[in-house]
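Sharing a structure here in structure tokens format.
Of the protein chains in this complex, all but one are displayed in their positions.
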Amino acid sequence: MGMDMIEMIEKAEILMEALPFIQKFYGKIFVIKYGGHAMIDEKAKNWTAQDVVLLKYVGINPVVVHGGGPEINKAMEKMGKKPEFVHGLRVTDEETLDIVEMVLAGKINGDIVSKLSKFGGKAVGLSGKSGRIILAKKKLKKIKTEKGEEIEVDLGRVGETVEVNTELLEILINNGYIPVVSPIGLDEKGEAYNLNADTVAGDIAGALKAEKLILITDVDGIMDDINNPETLHRKLTASELKEMIEDGRIKGGMIPKAESALYALEHGVKSVHIINGKIPHALLLEIFTEEGIGTMITRD
Amino acid sequence: MGMDMIEMIEKAEILMEALPFIQKFYGKIFVIKYGGHAMIDEKAKNWTAQDVVLLKYVGINPVVVHGGGPEINKAMEKMGKKPEFVHGLRVTDEETLDIVEMVLAGKINGDIVSKLSKFGGKAVGLSGKSGRIILAKKKLKKIKTEKGEEIEVDLGRVGETVEVNTELLEILINNGYIPVVSPIGLDEKGEAYNLNADTVAGDIAGALKAEKLILITDVDGIMDDINNPETLHRKLTASELKEMIEDGRIKGGMIPKAESALYALEHGVKSVHIINGKIPHALLLEIFTEEGIGTMITRD
Amino acid sequence: MGMDMIEMIEKAEILMEALPFIQKFYGKIFVIKYGGHAMIDEKAKNWTAQDVVLLKYVGINPVVVHGGGPEINKAMEKMGKKPEFVHGLRVTDEETLDIVEMVLAGKINGDIVSKLSKFGGKAVGLSGKSGRIILAKKKLKKIKTEKGEEIEVDLGRVGETVEVNTELLEILINNGYIPVVSPIGLDEKGEAYNLNADTVAGDIAGALKAEKLILITDVDGIMDDINNPETLHRKLTASELKEMIEDGRIKGGMIPKAESALYALEHGVKSVHIINGKIPHALLLEIFTEEGIGTMITRD
Amino acid sequence: MGMDMIEMIEKAEILMEALPFIQKFYGKIFVIKYGGHAMIDEKAKNWTAQDVVLLKYVGINPVVVHGGGPEINKAMEKMGKKPEFVHGLRVTDEETLDIVEMVLAGKINGDIVSKLSKFGGKAVGLSGKSGRIILAKKKLKKIKTEKGEEIEVDLGRVGETVEVNTELLEILINNGYIPVVSPIGLDEKGEAYNLNADTVAGDIAGALKAEKLILITDVDGIMDDINNPETLHRKLTASELKEMIEDGRIKGGMIPKAESALYALEHGVKSVHIINGKIPHALLLEIFTEEGIGTMITRD
Amino acid sequence: MGMDMIEMIEKAEILMEALPFIQKFYGKIFVIKYGGHAMIDEKAKNWTAQDVVLLKYVGINPVVVHGGGPEINKAMEKMGKKPEFVHGLRVTDEETLDIVEMVLAGKINGDIVSKLSKFGGKAVGLSGKSGRIILAKKKLKKIKTEKGEEIEVDLGRVGETVEVNTELLEILINNGYIPVVSPIGLDEKGEAYNLNADTVAGDIAGALKAEKLILITDVDGIMDDINNPETLHRKLTASELKEMIEDGRIKGGMIPKAESALYALEHGVKSVHIINGKIPHALLLEIFTEEGIGTMITRD
Partner (left out) sequence: MGMDMIEMIEKAEILMEALPFIQKFYGKIFVIKYGGHAMIDEKAKNWTAQDVVLLKYVGINPVVVHGGGPEINKAMEKMGKKPEFVHGLRVTDEETLDIVEMVLAGKINGDIVSKLSKFGGKAVGLSGKSGRIILAKKKLKKIKTEKGEEIEVDLGRVGETVEVNTELLEILINNGYIPVVSPIGLDEKGEAYNLNADTVAGDIAGALKAEKLILITDVDGIMDDINNPETLHRKLTASELKEMIEDGRIKGGMIPKAESALYALEHGVKSVHIINGKIPHALLLEIFTEEGIGTMITRD
């Protein structure tokens, strides 16, 4: 047998290593939050799109939720839109919401659909308005004034999920499509709101009784020291995570991710994964290897 | 019997007048092109949304295709994007396409979905990329140079339809949803293109074997003299329309509409209607009255 | 805009007023009792048939139950059949039942089916025997003899419902048909019985978990003084109705209607309506206007 | 083995003899015309009902069409209705049609449904109006006047089939029901007509692509001499039957039966059977024995 | 009426006697254990196959489970395989299991499928391995040593049912097939085991919620004295049967049958029948006669 053949056989054996994972997750739903910072690099976008399409073909049902972050800021700058502030908090006025929607539903969502389509996936881009996927309401932020009073600040068109309507998502999933959802919702009067993408991903995962919620970020997972890869937590339970939030070890942008993880676990999701989108094929590696590459959080 | 009762009975009789039309069109698909100029006015948007939702509830299956027009120009201005020209023709470069997509899929599409949702419709906003609805290719414009040579000019990311994939639209229709489609398509390599909305509406109507294609504009229909309402053509055949294109009576923005109408009629659509969106409930009036209010074009 | 156009737009707005009601009742079942006295007039028959067909087309599922009354008496006279009496109560012997069935299932049912068909409905006339819709048993009437003893009198082939078998009705409803049911039932040995149509309508409404039971009569609804329209009760609760039965304010032919209403409300029907079939399009007016035209009875 | 056991085993073997016939006709449709004269006797009605129910349970799909004959005359007499004549032909005026419908749809149809139900069948009685099963038109009778002119006589509400709409019948068959159809039809304007039951049975058999059309009569089949059982034709081809009509060997009430047979054979029915309903279980004997008991007519 | 006709009518009446039983058991599942000793005779095999096919055609759903017995011994002899013993108990080594599988799945199962097919049945032969119908585990036999200690003896590849997976059986039943199952199972590691056919029949009957479990043997049923047919028990309750096991009246090969009967009754089967396959058409006689021919055991 020539060297070529030996190499080929090794490749086949690698394929075969994926079989137990494919069997385990066959027919299950994975909600994948594909975030702002991990999305800038063209190569990273390709990896993720390829991984998502492969998942679909091996019988797993991915649902993608995306955020916007840096691109929204760029667009706002370009349009000469200056941020408003109330009590030091940024306010989303009508015009800002328009820009947010344009970037999320008109640019980022479309780009993801193009990429998935390019690699052979049947993707459907959806605003959370469509099919009333996200029923939202205005989110009031509680802050403490200088005088120590707790007041609720109206930040404009920032919302939170009241209910996720899964009908449309389920129809699409069952017909072989990959839904790609922008975190925009409608309230009962038909008013639109911008929502936090991590939170929406958790809400959707819970409503769909997903097997996994996977948050693709630009860090390796939950770490005690963000600058020291050795402090990465491979596995955490919900209680351990809660403790880390409470004692302040989790902070900044990781907080909504951690809260979304806890919410999803409480609503029937089996495990939540936080992985680094800068690692090539991070998604596949997390799902199709025993040890994984990021942080996996499970119920107690 | 009091006056109130008499008035109420008259209302019931008006409802009853719609019955023969409801029966005639039960279960049929109507593709409705809802255009740029007719969309600016808030009241007009409400009328059209209400009409579309009512159609759905009485058993007709509307599919909405929208354009962009004025809003795109506004956004481009705001973003300081200056138009490029080749041989005097405007070129859609990558950046322009980005703005077009943002306005179409991110703003206008979302607004229509919000409105339909507000009046009780289950709407789903879709870029033509989603579910590969619009397979497109680059459109090369033939022009004559000053020297009389015919050359093809590359206008950038302007496309034309190669094929309409109706699967996703049919799934949505059969599950009670109203699809709202932006005229963006993907070519086989996953590159995006901007298409003419009138043409896309005709392509989709033909592919879905729609009963009617209805183009909502800001004029009363096809008129010999645009300033004289008395010259409105109530009924035209495809041949008559063709003649009017050839002898130049139809011109400007009416040309893509007329061509879209002819295409749709050739592909199985029973009739095409051009109506004025400034008339309150123009859609209902055209469908649920014998005489209609605009121009109806039928096969010979 | 000409006067014609203004009038047409007003008509469209009236159509639009029906939308919230159409949305509210979409896919719901309405059982409509269409009675003897309200049926004699040709115009009234047409109104009701049109209204029922319109309901079906706008997504509501009507089930018609009809009675016989005056036509049965006419037929019996014609056939020279003299009524028998036991303890002063009319007895339905075999021969009388034959005449009753002939009039109900052979004449009135067929007429309703013809009318619905004429206005474009897909109607199916059914005796309660068909598909064993009405499982009945002999009804024994309790009376007090002159001596004050309570005895049960056998009135022959008069029955009451034991169980409603909804399978056939549901198959027909789900396939787009309007079932029209005659109040004849079979007992377990295959013997036929005549039943009270109001009661059967209530039984069927309860078994189908109908949204509404609508009793079309020849009076305006439940009134304190039948000769004074001002005493009409617009809204009643089940308890109020019960009280009115007990204190004798409800009497005569209104009693089975009231009892049928109470039965239906107890078995899951949301509201019962008693309306006057002599008012043109009474059915539509009751359903598609906020205030209605008759008496609406709801659960407490 | 005791005598009892031997007898029981013989019974089992008789059951087994039916197996090849059951297999041959599994899932096939048999249209059974169950006529006026063969229906009077209570025992005969029971036999036929039992046979029809057994057929349904062993996987054959019976559709019953019935006539009226003698019962109609009795009812007309009772109601003091005198026959009108035009050119010596009986005319069916509105009032007569009412009586015909009452007897057919109200009495005979109901009786058959009761009987089938009694023996465990799920029967559904239907007028040909229901679900627009029979689309009819006025039948004009051609006669020769004394002067030898051929004229068309209007016999009133006597109709002929324009089209059989099988949708409702197929829904019922596929859901386990036995349809029982009265030969009443509606024209396009919703006017009712009385039709010849034999002809309707043939029309329905043809439309349903039935395997067999079985006409139950009160004679043994097609005989050269109606008084001599030895002249019974066991088997005939369509051509032979046509010849017998032409040379006058077939006459009287046998003519519509023969014509219905020819129509059915031309429209895809495999064989037509004319049998004597006075023979106990004639239906079973004709179907489940090699030789049969009446006349079987097949295509050439 | 000739003698022939009278005889034919009698036959039809015999057919009719089966109707109530056909109705009663319509759509129900019967698990039929068709055993070793009752299978040798060609005629007996034909009777049973015919009976099973007839059941399927009259709407009952038979599932056949078969054993092997004498044929296995013959094959082992032929192959020169000598039985091994441990503590006096026969051990099924790998090689023996191979022979058992070859005889069961390769010979007997195939013969039954051929026979059913010959008489018009759509049969599907299945090892209990297929579709993981029988999830098994090793059965350890408890025995007492000479010293009075209780020990568990490993008899090799002899298994017992852990779980019956009904999915495949239900798919086949609902598509008109007759499953024929060999009592071979797989454990979780994919190792095969031989199981007792009576027990498997009971397990499958319980899992399928069968109406009846019918064990075809070579004796008339449960008898107090196997040599005296007069001691046959026609009817027994589960408690009575339990008592008979406990007091030793039931012994030998009847014990697994009795235990299987009790298991099935406890798991929802309505009645268990033990009948003699040497009686022609024993299956039909037991099912289609009031008194039956063997022993019927019902729940208390």
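A, B, C, D and E label the chains in the order they appear, each numbered from 1.
One rule holds in what follows: a residue touches a chain if its C-beta (ideal position, glycine included) is under 8 Å from a C-beta of that chain, and two chains touch if they have at least 3 such contacts.
The shown structure was predicted, so the numbers you read here are calculated from the model rather than taken from an experiment.
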Using the definition of touch stated at the top, determine which of E:Asp51, E:Glu101 or E:Glu259 touches the missing chain.
E:Glu101
Among the options E:Lys43, E:Lys82, E:Lys142 or E:Lys189, the absent chain makes contact with E:Lys189
For review purposes, identify every residue of chain A that touches the missing chain, sorted by number.
1, 5, 8-9, 11-20, 22-23, 26, 50-51, 53-54, 57-59, 119-120, 279-281, 284-285, 288-289, 293
On chain E, the omitted chain is touched by residues 75, 78-80, 98, 101-107, 109-110, 113-115, 117-118, 122-127, 129-132, 167-168, 171-172, 175, 177, 184, 186, 189-192
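Here is the rule we use: only the chains that are shown with their structure count from here on.
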Please compute the C-alpha centroid of chain B, do the same for chain E, then give the distance between them in whole Å.
68
Could you give the separation in Å between the centres of chain B and chain C, each centre being the mean of its C-alpha atoms?
46
Using the contact definition from the top, classify how the chains connect: line, ring, star, complete or other.
line
